[in-house]
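See below for the structure under consideration.
Note that this complex is displayed minus one protein chain, with the remaining chains in position.
Residue numbering begins at 1 within each chain, and the chains themselves are lettered A, B, C, D and E in the order written.
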Amino acid sequence: MSTLIMIDQPPYGAWTGREALDMAFSLAAFDQPASLLFTGAGVNWLRQSQDAGGIGQKTVEKNLSAAPIFGIEAILADRASCKSYGLEESSLIDGVTLVNNDAALLSEYDHTAFAG
Amino acid sequence: MSTLIMIDQPPYGAWTGREALDMAFSLAAFDQPASLLFTGAGVNWLRQSQDAGGIGQKTVEKNLSAAPIFGIEAILADRASCKSYGLEESSLIDGVTLVNNDAALLSEYDHTAFAG
Amino acid sequence: MTDIQTLHILNKSPEHPRANRCMEMMAAGDGLLLTGSGVLLLATGQLPDASKVFALAPDVDARGLGHIAGNAISVDFTEMVTLTLEAQKVISW
Amino acid sequence: MTDIQTLHILNKSPEHPRANRCMEMMAAGDGLLLTGSGVLLLATGQLPDASKVFALAPDVDARGLGHIAGNAISVDFTEMVTLTLEAQKVISW
Amino acid sequence: MSETASETFTLVITGAPYSSQAPETALGFAQAAVNAGHRIDRVFLYGDGVHLASALCAPPSDETHWPEEWSRFLADHSISGVACIASALRRGLVDETEQKRYELPAANLRHPFEIAGLGEWVEGRIKSTRTLYFHAGD
Partner (left out) sequence: MSETASETFTLVITGAPYSSQAPETALGFAQAAVNAGHRIDRVFLYGDGVHLASALCAPPSDETHWPEEWSRFLADHSISGVACIASALRRGLVDETEQKRYELPAANLRHPFEIAGLGEWVEGRIKSTRTLYFHAGD
């Protein structure tokens, strides 16, 4: 029963990304294996040196850095999406694994869900 | 002070299209010239023979047919968008003028607004 | 109704980025069920080749697409329920 | 700050259909002000050639894009207010 | 799968009524599932979907009243309807307990919806044959 939570919306502009993270954390809290896949504009969650103080929000980088502590199995990011947003491996926060958005990836998970 | 209200979201799946129509009707009611431009997935508002009874909504075709009565100056639709959704002129509801989505079109209006 | 490994339920219009992502991540032989604005894919004539495509009839009718729904298998809500149970896995895009 | 006929304010990510539409409908010489998720256009390196491009600084900083904002003119809210008044017309995409 | 096998569903609704079609499609599905002899274990409202549990919607009389339709369906079939507490508190959906806790001027949660945590979703997911999501489209 391993679950893939997909995040394809960018940070700060919409709340679904934060709510997807809460879903993954909840699964982990109930000992249900969960991984996160960032794809499309969602990969912008993973850029280093975010600072959301100026827009009155909490920086999502901090939420995300808690993922391993909460027991999230893996933080995955679509390689092509990272490329289109100028994200090199060196500009990503720690602990991200690059993958390809394809059917083979989906087949590794019993469940796949979005937050919205 | 002529206003162009743009509708780029499809009917039924989201409410913004209906709310854009209300904006245009309100302008007309206060004697402010207003036109509607349907573009992108929004052109699907203009297809003949819609029947939304099965999804518990009112058919938008009826809302739209009221446009001339309310004093809307023109119902415009982007030619390329119509083509990509298989809409010939003959499959459109009455009273639609095909135009091109471009800067020249925008320059004819003092104001341009979306409902959401 | 049919043997489906994964049923992909798509309710986004073809212009929505998630519609592309759904197409990218479907395996050959997977099922695609169009609901809501997803049925507008029927109007573009760009249905995926390798998959069984279903479309929710009330959504097709709402959008005036009954005449071209023949490119997909029209289903009602009862058949949608059956499809979700027969597939091994369901993803709601 | 500059002579702008129409100021286009874009708060959608580059993948959003409305972002393409905005680019399509801009005239050469129009201004483009990126706010919210719109600032992600800076990361793609695909800024329009013919236009003055501005980006709202707090949104750029939130998304960690300060180091590449040099491709656009960084503005704060006060400068955004001025831009909207100096332009002949403003369109919020 | 035999024709008569009864299966269970957890439905997650993340789109708001009068903004998205999500609650409408979910209700059509839920009714068909119940009519086919299956069981809806629970309905979980998440994100903007929590607005479906509002007691204060007053749509025009010629439009479907989706919160009312959903409430009646849940009550008629004794199905649990749960709004995620974190989503609900941010978006202004509260029951009397939360009203008191946060000293708010009113409560607006429609019967028979309840407020609870994401654990309800996790539990539904584990117990049900299928968990389906009804998101906002566009």
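Simple rule for what comes next: contacts are C-beta pairs under 8 Å (C-beta built on N, C-alpha and C of every residue); 3 or more make two chains touch, one makes a residue touch a chain.
Nothing here was measured: the structure is a model prediction, and the numbers come from that model.
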Where the missing chain makes contact, among the chains that are shown: A, B, D, E
Touch list for subunit D against the chain that is not drawn: 9, 11-13, 16, 35-38, 56, 58-59, 76-78, 80-82, 84-86, 90, 92-93
Contact set of subunit B toward the excluded chain (per top definition): 1, 3, 15-16, 19, 22-23, 26-27, 29-30, 32, 111, 113-116
Contacts of subunit A with the absent chain, listed as residue ranges: 9-10, 12-15, 41, 55-58
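Just so we're on the same page, only the chains that are shown with their structure count from here on.
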Where subunit A and subunit E overlap in contact partners, by chain label: C
For subunit C paired with subunit E, centre-to-centre distance based on mean C-alpha positions, whole Å: 24
Multi-chain contact residues (two or more partners), subunit D: 15, 17
For subunit B, residues that touch 2 or more chains besides their own: 10, 12-14, 40-41, 55, 57
All touching chain pairs, where touch follows the definition stated at the start: A-C, A-D, A-E, B-C, B-D, B-E, C-D, C-E
